[in-house]
Structures are given as C-alpha cells and as structure tokens.
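Excluded from the complex is one protein chain; the other protein chains are retained at their positions.
Labels for the chains are A and B, by order of writing; each one numbers its residues from 1.
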Amino acid sequence: MRNSGKLRWTLKGPLALGLVLLLGGCVKNASQDTLKAHGSIARLQNSLFIPVFWIAVGVFVLVGGLVGVCIVKFRARSEDEAPRQIHGHTKAEIAWTIMPAILLASIAIPTVKFVFDLNKFPKNAITVNVVGHRWWWQMDYTKPDDVNQTDFTTATEMHIPVKQQVIVTLTSVDVIHNFWVPELAGKLYAIPGRHNKLVIEADTPGTYYGQCAEYCGTSHSNMRLRVIADTPDQYAAWVTAQEAPAAQPVVSTSPDTTTTTPGVTAAPTEASLAATGANVFKSAGCAGCHAISGISDGVVGPNLTHFKSRSVFAGAIFQNDDNNLRLWLANPPAQKPGSVMPNLHLTSDQINQLIAYLDTLR
Amino acid sequence: MAIVLEPPPSTTAPDADKHAGTPAGTPFLRRPHSSEGFWSWVTTVDHKRLGIMYTATGFAFFLLGGIEALLIRLQLARPNGHILSANQYNQVFTMHGTTMVFLVIMPVSVGFANYLVPLQIGARDVAFPRLNAFSYWLFLFGGIFLYSSFLFGGAPNGGWFGYAPNTSIPGYLPGRGSDFWVFGLLLLGIASTAGAVNIVVTTLNMRAPGMTLLKMPIFSWMSLIAQFLTVFAMPVITVALFLVMFDRNFGANFFNPAAGGDPVLWQNLFWLFGHPEVYILILPAMGMVSEVLPVFARKPLFGYPVMVFSGIAIGFMGWGVWIHHMFAVGLGPVAVSAFSVSTMFIAVPTGVKIFNWIGTLWGGSLRLTTPMLFAIGFIVMFTIGGLSGVTHSLSPSDRQQTDTYYVVAHFHYVLFGGSMFGIFGAIYYWFPKAFGRMLNEKLGKIHFWLTFIGFNLTFGPMHILGLQGMPRRIYTYDKSLHLGFWNMVSTVGAFIIMVSLLVCIYNIFVVTPRSPRVSADPWDARTLEWSIPSPPPEYNFAEIPTVHSLDDYWHRKYTEDDEGRLVRLPNYEAVRASSDTNVAAPGQHIHMPSPSYFPIVCSFGLVVAAYGMIMGHTNGANYLVSVVGILITIGGLYAWGLEPSAEPPEEHDGEHGGENAPPQPAHLGASGGTMALDAPSTAALPPGETHEGGTES
Partner (left out) sequence: MATTTTPEVLDESPGENPAEHGMSPVTNTGVSNEKLAMWSFLGSECLLFGALISTYFLYRGRSLTGPTPKNIYDIPYTSISSFVLLMSSLTMVLALAAIQRGDHRRLRLWLTATALLGTVFIGGQVYEFTSFIHEGLTMRTNLFGSSFFVLTGFHGVHVTLGIMMLLSLVLMSARGRLPQSKVQVVEIIGLYWHFVDVVWIVIFTVVYLIPSPVAHSTRPLQIR
C-alpha cells in the first residue's frame, strides 16, 4: 500500500509534466481541425461545444479532486480503524441529483435552440446536390433560378463563394456516406433514398479538407474531398468555366487523324495524342462510366468534363498530375483498394494518349 | 430462429417417470457422471464452473480482441501505414468491436453473474442449470463460429454496427464476412437471451429467506437490471439481423433503397438494441465496483437504495436515448432535440452513482489493494467517459464529434476505463473466492498502474485526434492531416496495456498457483459468498442462510456503536473461522443437478444450422445442412426434456413426480432407471433440498 502511494506520485509528476510538454510543443496544424472554425456553422457548433467542454473539465476536476482527497485523507493508517458507518445522506443525495439536473437543463436550452437554428436554410442560396459514391463525391451544381435542374457536375473538389451560405443536399447512390468538412460545418449523412440538407459557409478564401465520415466499405479512408472558398469574382469565373462544354479534341481539324483511325504513327503532337486519347476514352470502356459533355454520359464514375480544373482526383487522394494519372490508369485497384474502376489493362501508349486527352479537359 | 429454438423453459424439468425406465439405457447418450476431468467440464451444469468457463473464455477472446487492437494501433501509428491492407484492416476493426462487446464484456459480466449471483443470494445453483450450460456452449461456439470466418474467405468487415445497405446488399463488402457476422450474432443472441432469462428468474425467485430485494447485494441488483435489458434488447437486434439475413440470403428488400427500403430502419433497430446494450455492458461493472469500494473503505455503500434506484432509472432511460447515435442521420429537429435532452438527463442517475461512490470512500479507512485501485480507477475513468458522453448529447456540436476518434475515446473510457477496470477489479477481488488463492498483490499493482498509464496514453489522445478531424474506421490517414504524433502516442500506450496484460497473465498462471491458500474471507468482506469456503463446495451452502439485513455477513462480524463507529462483535474471529468450515456434515447428502450432454448437443446443432445457412448462400441445396442442425437441436431438446435435471436416489418413489415435466414424447422415455444407478453420490435432488434430501437418500 505504501509502495503504491509512492508509485502513484512518482509516476504522476513526470506524467503530468510530459503531457504539458506534449500539449505545448507538438500539436501541429491539423488540416481538418474541428476547433478551428472557418465558417458560421462550424462556429455555431463550437460555441456550444467549447463552453460545455470546459464545464465538463470543471466537473472532472471536482470529481477527481474529491477522489484524490479521499485517497490522501482517508487512507487506512492501521488495520483496525473503525470509521463511522455512514449509510447515506438523503439531503446530500438529493443535492447531487438536483444540481447536475439543473446544470444539464441549462445546457439543454441552448442545445435545443441550436438544433432549430441548424435547421434554418437560407432562401435563394446556391444549392449543390452532393451525391456519395463508393468512394468519391459527386457535386451537381443547380441552376441559380431552378434548384431542380443541374447546371453542371463536378466531383471531389467543390467551389463555394466566400462569406455566403451554400446549401448542400446529400444523397447516395450506394451505401451510406457522411459529408464532413470540419472547418466549415459538422457532418451529415448521405443516405440512398433520402435527401438531407446542410448549410456550409466559409469566412475566408482557401482550401478546406473534408472526408467521408461514415464507414462505407473498403476504401472509406480514401473518400476525401476539398471545398475551395473563392472570392465572388473567382467563383463566378469558375462557374462560367464549368458551365462551358468540354474541350473538343482537335481531330476534326486535323486531316490525317480522324476519329475512325486511331492508330496514328506520325510523330504525335500533344494535340494528336489528345485526339487519339479521346478515341481511347470512347473505345476502351471509359465512356461507359464517365461523362464528358458532348462525348459520353456515364454516371458510374466522376464527370470528367473539366477534369483538369481539379487539383486532385480519385477521392482527393492523389494530386492531379501526369505521374499519378499514369499509375492510376495502369491499375486503379492497386492505387485505391476496392476501387470500382477496374484495371482496363491499357497499354502505356493508350495511357499516354488518355493523359494527353484528359489534359485538355480544363 | 433466435427465439423459437430456445428450449421452452418447461422442458427442463425432471421426468416424473424415470423410475419406470428399464436398464435398456439412454436413447442418445449415457448420462455423464464424473466430477473431474475433461468430460466433467464439458457436461457440467454447476453455475460456478460455468461462471469460470464464461470468464476464462471471455478472457481468451479479450486477448484475441487485444491482438486486433494492437494491429489497429500498429497500422495507424504513422500516416499511410502498410501493416494491413484496407480490407484486412476493416476485418480487424470489425472483429475488434464485435469481439469486445459480444465475446468479452457481455460474457464476462454474465460469467461473474453466473458465479456470484447464486452465492450472493444464498442459492445452490441457478434456476435452470442445464439452460445455463447451453448458454455457455452456444456462446463459445458462436465465438468460434465468428472467428472461423477468417478461414472461410474473410472475417466480417462491415463494422460492429453493420450499417445497411453496406452489409445487407451482397457485393458491397468483399467476402462472406457479413454472413458470418449475422449468424454469429444471432447465435450469441440466443445464448445471451437464454442466459439472461436464467439469471433473471434465479435472482427474482431463489433468494435466501429474508433477503428482500432491498437486502440483495448491489452486484446482484445491477446484474439483474443488465439481464433484464438483455432479455428485452436482444430480440430487437435479432429482428434486425433476420431482416439483413432475408435481404442477403433470400433477396428481400428491407434495406434495399432501389425498392424503397430505408437503411435508417436498420440504424433505428440496431441502436434501439445498441443503447440498452451499452448499459448491459456497464451496469454489471458498476455493481462490481459497488461491492469492492465498501469492503476496502470499511464503510457501507453510500445510499444503497439510491444506487439501486439509479440503476433501475438507467435501465429504463437507456431505452429512450438511442437517437444520439444518429445525430448526423438528418432526422427532424424535434426528434433530435428530444433525444438530446433525454441523453443529457440519463447523466443524472449516472452522476448520482459517481457521487455516491465518493460518498462511500469519504470518511472511510481505505485499503488500496489491487481491486480497490481498479475500482477507484473506474470512478475516475468512467467519469471522463460520462462527461464526454454529455458533450455528445449536444446534438448540434455532436455533428462535429460523432464518427470521429472523439467518440472512440469516449466509449473506450466507458467500456475499458469503466467496464474493463471494473472487471479487472472484480477478478482480483473474487479470485480468492473462486480458486482459494490470492492473486499476487505486488504484480496486481504493477498491472493496475501499467493499465492505468497505458490506457490513458492510448485513449486520452484520441479525444484530441477526434477534435482534430480524424474520422473513425479509417485504415489510413494522410500526412497532410498532421495526425501522426498523437496516433504514435496512442500506439505506444496500447503496447503498455499489452505489457500490463502480460503481467496479469504471469500473475494468474505462474505466480498465483504457487502462493499459499487463503481463508474463506480474506478481505474481511460483507456479502454471503464470503461466508462459505474458498473455493465454495459444489452445493455452495451446507445450510441455506437466513438473511436479516443488507450485507448480512458483515453484520455477523460487526456492529456500530452509538456514534456509528464500526465495532467488532465478540464472535468476529469465530464467524470468520466458521466460514472455512461451512460445509455439509459427513453423511449429509445435498443433491445437486446432474451433468448433462444435451446442452452442448443442442448448441452444437444450432452452430451446424448457422454454417448451413452460410453455405446455402452459395448453393441452395446446402440449406439441408441447416435442417440437419435444427434436427440435432430438436433431438437434443427432447432428450434434454426426458432427462431429469437431477438424478434421483435409487429408491426414489416415482409417484412423486416433478411438477413441470416437459412436453416430451413418451417413446423416448425409458431412460431414467439406469441413469439413477449412474448417479453421482451427491446427485439426486435439486439444489435447495438439504436435510430433507439427505433423509430421502
């Protein structure tokens, strides 16, 4: 017993010291930090959590302190101590029933208020229909004048104008996913057959990381996304660019390469490579799953109309550069476990052609 | 299937006409009668042996679940870990959760209830000893069944919560793991329901004379509440699992969005089970702690009635909070508000318990033994878990914390810092009762401190990780998230826990067997189980005690003076010494239920049926295997019903038939007579037949 007492204090001291050091020195700038709110919704959520968190810390200090006092003060000094036998104390018990109840009631009031606050949706806000897929996010931007019509579709990386509330409606085509951009707003499920509504807002321009937060199968960890908050001008420019049709391959202007003769042997220029790539896209099976406006309308994989306008791909786990694309096209499931996109056994020529083509889709 | 295949309780009664049997022998299996050796353990119906088997099996699964935990921590120690593949990781975290909930904390709690409730309430056995054995074997087989999935194409990988449609539509998850998960949990559900009915009936019906409900030891009380919750919660998940099974095996549409099915129904059913389940996991540990604290504080439990009623309140309120697992589902504001508030207020009875425990410590004379250290550790760690639980009740902000490591931290503080600390304390506390030897205290304290430090290092940082945006159930995370440091700390902590467990195992298996034997009452304890030798004789009590007060045994040793101070009674030493010799007098026969093969046969049939269902998934003809399994179980049930619970003494008069013979076909009934000849010397009449039984034989 005595030993354990010594042990207790000799261990606790360094432990506490160590923890303080760790807390002071090692916390890095986490890029999905819920405590660093960058928008009104996340701030509202933190304004509830943080005070209650400190109240909880206070209660813990009280409980832990009382236990500590007991251990120090009421430690058996001899084997034969005869403590007073207290069977209970009605008043004390009533007190520590009622006091927590009052405390909880006082946090219940703002909680209920905030629940309803979070269910208020701005009128005439930009509305983005976000659809969860295994394992990437599809974003359908609705027309400003009609939220029932899709203006354009993108994936993985969504843009929003800064300081403006944007409505995100959520659904899924397969399993349940969970849309979460911690610095902007708390998470909400994307459930097949249901349509949930979430408001996000960013205070400052920048890139905000997010990811799927509900286990959705093999590559759940690889279902990330980015929200890019633009200035209004940047955002308008981005929308215009996205609304534009896909860049057409230059084949029609080139007399010696037509869409029906893909095997070009002349020194391939970027343009002709891209044109061949467009054919590969159609013939190798890509078009069955991926949509490119004017070329194909597959809905299984991400819409690639403006693929190169995005900085990341494959659920935001890879930078959108040639090297990563090459690895990806060679064998998607090897890059992203369980990937729905199969290995199409493309030749390296075909891959280069596809990369050249994708490079035009800006 | 889960429910209907349970043996009707009435089938467990003795056979009235056993005397009529001819020496032709039993139709299936000869009645076992050895009291030692391997087969005696296989066929035992002794609640103490079964309690030890439950706990030991649960401990073995705890080590498996612990290995899985270490794999998880190794994988996550650094960003972009490569120890496991994505699919392997998903299997491991699913099995870790499923194991720890269904194969560790639940059965270990049931194991303790099995061992202790009859001892604490002054009974000779549980109400249905063979049903008890059936529950145990089905639990063991169910666990083995689940783990056998690793050999047959991959373990379950849909998470312990198995959200539909991920689990319900074949093809979303690789492998056949979800089938194993569904049928494994169905088997375990039957096992726990049968076990729970047994403990409920035992506690309500078999208390010693004088032991009113409010004189019943607190552990028995908390077990009773937990088992009530099991009785009512298990059918809900049984239905949910059946719906998934019909979706997977027979193309039903319950969770198929393409046919209009709603995946949220699964969540409602699962958490309607799942939240009471949380209290099934924590209430027994609360009871254990409430037994340990008074003994080592040398004070009665502060506010015993309040402790009982807060437990009951938790049991009821536990049914009204399940939506707090679903705050991110997108339910309407009214539902979310209501469940936020109900979740906050379930903290009230929990808080009352914490303050009452402190009240128990306050003014006491604290002996900081290993059980006491774990009990105090429980109070502090559980408080952290409870308080982070309150932050989860803030539904608007919980949208940030839910599905992150903050939740992982929260429920590990509740289930490890709470339930497991309580269970460890209970192991140290009751080990001398069960095995007659004290676990080594020095190693025990090392175990505690390593666990305490390792636990906090492992799970403390998870609060930070969650708040810094680390979602749950991810097999990898990118360096750009800057989560590496705290993950590494957490992994180091996990290995400290591993070392602490090795110390514990070394203590139990190497050091303690060589330590001297202890008396019946080594801790100077309070409840009836300490009034009989360590380990207790098969019949527990030579004479069923008459109870006069709460902590009856304590009041035989102590009284209070006018100021309420503790005073030893003059016969203090005599009472303690007599506990060691509290055995049946020579010549006194106490008839105990006889061992039986049929519980294990019945549970085996159900496992065969479960394998058949999995094989049927690939080829419909394989469902015949299930039919065979069901027939084995039904046959076992009939044989079980025909076999008397306890072998009669040879000259037993058959006209005095038992009251509750089973619905059994007469053609199988010619077995009793031989079995009577085989009856072990002490076996004949049921527990509770003391002197009368003796005169009869």
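Following the convention adopted for this analysis, contacts are C-beta pairs under 8 Å (C-beta built on N, C-alpha and C of every residue); 3 or more make two chains touch, one makes a residue touch a chain.
All of these numbers come straight from a predicted model, not from anything done at the bench.
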Cross-chain touch to the chain not pictured, restricted to B:A69, B:M206, B:A226 or B:V341, is B:M206
Contacting the left-out chain: of B:G260, B:P516 or B:P586, that is B:G260
In the whole complex, of B:P235, B:G363 or B:P537, the residue touching the missing chain would be B:P235
Logged for chain B, residues touching the omitted partner chain are 1-4, 6, 8-10, 12-17, 124-131, 193, 196-198, 200-201, 204-213, 231-236, 238-240, 242-243, 246-247, 250-254, 257, 259-262, 265, 269, 272, 330-332, 335, 543-544, 546, 593, 638, 644-646, 648, 652, 655-667, 669, 685-690, 692
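The definition used in the following text is that only the chains that are shown with their structure count from here on.
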Taking each chain's mean CA coordinate, chain A and chain B are separated, in whole Å, by 38
In their shared complex, chain A is touched by residues of chain B numbered 85-87, 90, 157-159, 163, 165-166, 172-174, 257, 260-264, 297-300, 302-306, 328-330, 332-333, 336-337, 340-341, 344-345, 347-348, 351-352, 354-356, 358-359, 361-369, 373, 376, 379-380, 383-384, 387-388, 390-391, 393-404, 442, 445, 449, 453, 464, 466-478, 480-483, 485, 489, 560, 563-567
In the complex, chain A touches chain B at residues 1, 3-5, 7-8, 11, 15, 22, 26-35, 42, 44-46, 48-49, 52-53, 56-57, 59-60, 63-64, 66-67, 70-71, 74-77, 81-89, 92-93, 96-97, 100-101, 104-105, 107-108, 111-112, 114-119, 134, 170, 174-176, 178, 180, 182, 185-189, 191-194, 196-197, 209, 211-222, 224, 317, 337-338
